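Note that one protein chain of the assembly has been removed; the remaining protein chains are unaltered in position.
Here the chain labels run A and B in written order, and each chain numbers its own residues starting at 1.
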Amino acid sequence: MTAQLLELLSHPLGQMIAALAAIMAFMAVNGMALQYAERKVAGFIQRRPGPYEVGPHGLLQPFADAGKLISKQLVAPLGADRLLFWLAPLVSVAPVVVCFLPIPFSPLLTGMNINLGLLLILAFSGLNTLALCLAGWGSNNKYSLLGAARAVSQSVAYEIPLLLSVLAVAFQVGSLDLAAIAASQTQGVLSWNVLVQPLAFIIFFISGIAETNRAPFDLPEAESELTAGFHTEYSGMCFGIFFLAEYSYMVVVCAVATALFLGGWDGPVFPGPWWFLAKTFALIFAMMWFRWTFPRVRFDQLLNVCWKWLIPLGLANLVATAAIVKWVQ
Amino acid sequence: MAQDVNSRLTGDYYTAQFGPSLSEEGDTLVLNVGPQHPATHGVLRVIVELDGEYIRRAEPVLGYIHRMHEKMGEVKTYVQYLPNMGRVDYLHALAWNWAYVGAVEKLMGIEVPARAEYIRVITCELNRINSHLLWWGAYLLDLGAFTPILYAFADREHIMDILQMVTGSRLTYCYYRFGGVSADVNDEFIRRTREFVADFKKRLPMYRALVTDNIILRGRCEDIGVLTPEMARRYGATGPVLRGSGVAYDVRRAEPYSVYDRLDFDIPTGQKGDVMDRYEVRMAELDQCLRIIEQALDALPAGAHLSPDLPERFIPPKGEVYFAVEGARGKIGVYLLSDGGPKPYRLKLRAPGFSNLSLFAELAQGTLLADAVSILGSLDLVIPEIDR
Partner (left out) sequence: MSMKRLFQTIKGLWSLLVGLKVTGGELIKPWLTVHYPRQEVENLSSYRGHIELVPAVGDPLTPRCIMCWKCVEICPSRCISLRMHTPGEAAGAGSTDGGLFLAPDVKSPYSTHLSPPPDKIERILDSYHLNYSLCSLCGLCVQSCPADAIRFSRNAYLVGTSRQSFELDLLARLRNQATPGQPPAGRS
């Protein structure tokens, strides 16, 4: 039995299946932990305890929430396009699982050793836009349609600065492989890319916040304007799946930022996946901090920031990087 | 089958009224904002015709919380009507209290002792600070900042505790009586109010740093919803909506009542009449409120809190009276027509929110939906006051 299992694991397909299973477990645990952390951080910023009753200090709150979501009736509104309506949450969450594959938690703990890791992540995170379209159209609700239209323009616009900042780092290191990029920063803090390319880091982080629809760029789910935007009509676990997908995208973005800019698994003592996770969660905490501090940006201002500031800066950064790399060679 | 259901669902009276004048291109979207909506400050329904994100036409529909306060004024006696005034606009309940007792006192010629006048000033200004703080928090909640409302509520707790000490209530006060106030203030009240004024002055710079100077907020508020003074006058707007457009009209200066002519305070105005100016006017009014409270506390005389020679039953002579006060939202007016009986013949309440809301339809034309939400928040509406 054990020998058969080991033989399966040595096969690349077997490895990928094991990796996917581990990723799905990681995503589920993350979803719950991040939701709890978000509510606690929100509470402390607002000078109140946050969840406290369910379990000690509210630690079992995510389980209660998950139980509530699972037990709700899945309703499709009258006149909704059934296929698109039910397909949207699945299209939203399926690509995220794949996005986790190339992320190098440590030299050994990478889901899939692929030399096009960055490309894979960028491609599959674009499928989120499709999911929003399906949700908005399939809900037969004007609010959802508006929310989806906003979300699509926002996502499509902010993919460009994301790409430009990532390309700058790829130019510098010479590879699209996340593991290789992370490995190139293992000579102590001073070799981290954030010190070499601070502008790219800022552009990447801001674009990441916009891509995952987090405040101050959370127009698609602007509660005070559009009730709930594209996921107005979803209840129960469908909403739970959208929720899970959003938090998982947050983790993906922060994990990629860690691998690209913050040295991956590097740390002062005992380098390993725990440093990677610590840095990822520090960035996620920063995202939460932004959410609870800033008001929402208006839609045309959002696109202004992208087209008039981030893209020119990203392009300038890229050109400068290319020039310097060429000059150094 | 689906067709039948859809034709049944769109048969609302107001939607039918709105429908015929839809634009000819035919690719606009008719959306109902409200009546259950997080951003409409009560049960307000706004039917908007959207062309993409731009508003072609907006029309508020009122009446979802009409509670017949004016009819109750005809059915209850003068004294029995007092608790109603706390419920009309629950955020600045004491100003409505004042408008009503002031009207009856004017009609009956009742003198209010000096101590009661100063107590009224102090409590009304504290209530005004409360109202502006809640407006500030709720406005930022509309704009997507979830934290400032909780900071504002922490400050409101202090004021509510102070007012609870003397009135017994925390929100819907029924504190003023004909000829004074119902309970006297003690030294504890004075001490705590002075403490609050000192603490709040230290807190205001934090609000400015967190929100007012924030570039995202400025982007949402500057040059949005520009209201010219002529348009404001045309609709009868009052309060910070009018003062934001540069017109320095404040009932406490224009038609002074009580002891306001002895108190020294400024009237902040804006220049452009955009949302940011209305915002700044309300924040500046917080400073002026603190100033008024300090002066009133210093000048608080000893004496009775309720006039000693009041009639046994409050039955005013035949006649009519109009009395106006400055509320947090604008000019609050009470018109009273008495026919000599124990109940009013006609009691008309002038709500400032009604005039302020009526300019929304014209102001929101051509703006983005996000801007319309910002403008609606800057008008500081309380729908129960509008519907009465």
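Operating definition for what follows: a residue touches a chain if its C-beta (ideal position, glycine included) is under 8 Å from a C-beta of that chain, and two chains touch if they have at least 3 such contacts.
If you're wondering where the values come from, they're calculated on a predicted model, not measured in any experiment.
Asker: If I consider the whole complex, including the chain that's not displayed, which of B:A16, B:M68, B:A209 or B:A254 touches that chain?
Answerer: The missing chain is touched by B:A209.
Asker: Pick from B:Q17, B:Q36 or B:Q164: which residue touches the chain that isn't shown?
Answerer: With B:Q17, B:Q36 or B:Q164 as choices, the missing chain is touched by B:Q164.
Asker: Using the touch definition up top, pick the residue from B:Q36, B:Q80 or B:Q271 that touches the left-out chain.
Answerer: The missing chain is touched by B:Q80.
Asker: Spell out, residue by residue, where the missing chain touches subunit A.
Answerer: So the residues of subunit A touching the missing chain come out as 41, 44-49, 52, 289-290, 292-294.
Asker: By the contact criterion defined above, which parts of subunit B meet the unshown chain? Give residue numbers in ascending order.
Answerer: Subunit B touches the chain not shown through residues 75-77, 79-84, 87, 147, 151, 154, 157, 161, 164-166, 168-169, 172, 174, 182, 206, 209-211, 213-216, 218, 341-343.
Basically, only the chains that are shown with their structure count from here on.
Asker: If you average the Cα atoms of subunit A and of subunit B to get two centres, how far apart are those centres in Å?
Answerer: Centres of subunit A and subunit B (C-alpha means) sit 44 Å apart.
Asker: Using the touch definition from the top, list the residues of subunit A that touch subunit B in their complex.
Answerer: Listed in rising order, the residues are 42, 45-48, 78-79, 142-143, 145-146, 150, 215-216, 218-219, 222-225, 227, 291-301.
Asker: In the complex, go through subunit B and note every residue touching subunit A.
Answerer: So the residues of subunit B touching subunit A come out as 2, 5-6, 29, 31, 37-39, 50, 53, 140-147, 150-151, 154, 210-211, 214, 216-217, 219-220, 368-371, 373.
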